[in-house]
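Every protein chain but one is kept in place in this view of the complex.
Chains here go by letter, A and B, matching the order in which they are written, and residues are numbered from 1 within each.
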Amino acid sequence: MIDALVILLVLFAAWTGWRVFRVDSMIRATFSLMLSFISVGAIGVLLSAPYIGVATVFMMAVEMMVMGIFMVMFMMNPAGLNPMMMVHQHKLSIVAGVLAALGLGAAVLTTTLPTDPVPGETDVVSDLGHELLGPSMLIFETAGVTLLATMIGAVVLSSRRGRYGQADEGSRPPGLDPGGPPAGRQPEGEGGHHHHHHHHGGH
Amino acid sequence: MTTALLVLTLASTLAVGAWLGAWFDRLAPLLYGGRAAGPLAPLRAGAAALLRPRIETEAPDRMNARLAPGWYLALAAAGLSVVPFAPGAALIETPVGIVVWGSCEALTIVAVFLHGWSPNAPFPLIGAYRYAAIGLPVMLPSMFVLIAAALPAESLSFTAIVESQREVWNIVRQPLGLPLFLIVGLTLTLRGPMDFADAADIAGGTSAEDSGPGRALWQGARLAMLVSFSAVAATTFLGGPLGPALPGPVWLWIKTAAIMALTVAVGHGVARTTPSRMLTILWVVLLPLSFVHLLVSGVLAL
């Protein structure tokens, strides 16, 4: 029963993972990826890892919502429900993806996998807690410090104010064709602050 | 047998609680000098909404438009399923109850976002977008408050958190917890100062294009989430089903109703600020405050 559910969830995780790069809208892609993560979380719950499984669901719901916010913020077709296909080096990517999956799959199939399931009476959650704050304290603390460094790095990288002036100073959109003039709306007259080379008598 | 009974209890708690919440919503104006309506008004309003025709927007995401209210309701039910109705009697007895509730909170933001995104219309999308931006930082105080409650219990399960309050309730030990958690509840139920999703200033936000059964279900789901949130808050801070004389479920219902009334009163009484100012308040005031709360609770639990 549990095995059948796990297999169904594995298939669902792979299918929703595949949908991520096949759906029209980036929001659909984001939440398709979230479904893939949620199925992996559910597999964790079924395979006696309740904390890992539920924490995956929690974390991925938050992460994918952040993704969604960035999708709407940066996409040319914001919450878009229009068809789109934005890919490059497509054949190479397909070959690389298929090779990676086949290689790993062959490795799985040719290995004799050990069978040693988690004993039924194990209190896995408190085991994990004691491991985190016991023998593996150093690893746990390292992860904590890494996350702190990440937070500082993310704030520094994304801040507009900086030691060497504004981050968006002299910012220009890329050209529509390589090396072409900047795309987008050109500010008219003195309205835009990029156009300091305009000289009108009155100013 | 017990499972069937618990399923029934959960469903009726959600249904009766949703009606009670809707009535509280109509009583709340009394507090602020308005006029109240009777206990049947929410039922009439719900029936009227069910009879109205559905609005179809241009090129919507039909699946999510139909499903979003269902997700919201399902998350309310899932959140309530880990709450014990009597000591040790939750529908889903799990060692990671507060993480399950946290997942329901995070997925609620996703459900509200999908509800606003799917009609493919401007006001719903604005509501969804600014709600997601406000809702995500609200998750942080929520987690710290719940972890603080887990410290004296030495467990992540709600049953253990209830047991840890036999001597003294968490509201006494951790006085900052309930006010911080109330903000989470206002966010989850799209109310008052945290209602950036369905607010009147953007013509009803994510519900602007809703009509008919979908709208009725969405409003019902909001009320169901109010019940679930209040039950979780009552369990975490007011000892849940603990209490003299009366049986456990009755105590839980009384405490849940009290938190619901408090949430509704705050929701009707506190004004909403702009999203950008609220974002600053969340990151600069509430997040450090919840750190302090966690620190104090941790030291006290030693």
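To be clear about the criterion, a contact is a pair of C-beta atoms (placed from the backbone, for glycine too) under 8 Å apart; a residue touches a chain by one contact, two chains touch by 3 or more.
Throughout what follows, contacts and distances are computed from a predicted model.
Novice: There's a gap in the complex where one chain should be. From "Copper resistance protein B", "NADH-quinone oxidoreductase subunit K", "ABC transporter permease" or "Peptide/nickel transport system ATP-binding protein", what does UniProt name that chain?
Specialist: Missing chain, per its UniProt entry: "NADH-quinone oxidoreductase subunit K".
Novice: Determine which of the presented chains are touched by the chain that is not presented, and list them.
Specialist: A
Novice: Take the complete complex as the reference. Which residues in subunit A touch the chain that isn't displayed?
Specialist: Touching the missing chain: residues 3, 6-7, 10-11, 13-14, 17-18, 20-21, 26, 29-30, 33, 36-37, 40, 43-44, 47-49, 51-53, 55-56, 59, 63, 66-67, 70-71, 74-76, 86-90, 92-94, 96-102, 104-105, 107-109, 113-119, 122, 124, 127-128, 130-132, 136, 139-140, 143, 146-147, 150-151, 153-158, 160, 167-168, 171-174, 178, 184.
The rule we apply is simple: only the chains that are shown with their structure count from here on.
Novice: Quick one: report the Å distance separating subunit A from subunit B, using the average Cα coordinate of each chain.
Specialist: Inter-chain centre distance comes to 28 Å.
Novice: Would you tell me which residues of subunit A are touching subunit B in their complex?
Specialist: Its residues touching subunit B are 25, 27-28, 31, 34, 50-51, 54-55, 57-58, 61-62, 64-66, 68-69, 72, 79, 81, 123, 125-126.
Novice: If we count contacts the way the header does, which residues on subunit B are in touch with subunit A in the complex?
Specialist: Residues 59-61, 94-96, 99-100, 102-103, 106-107, 109-110, 113-114, 117, 120, 125, 129, 132-133, 135-136, 139, 156.
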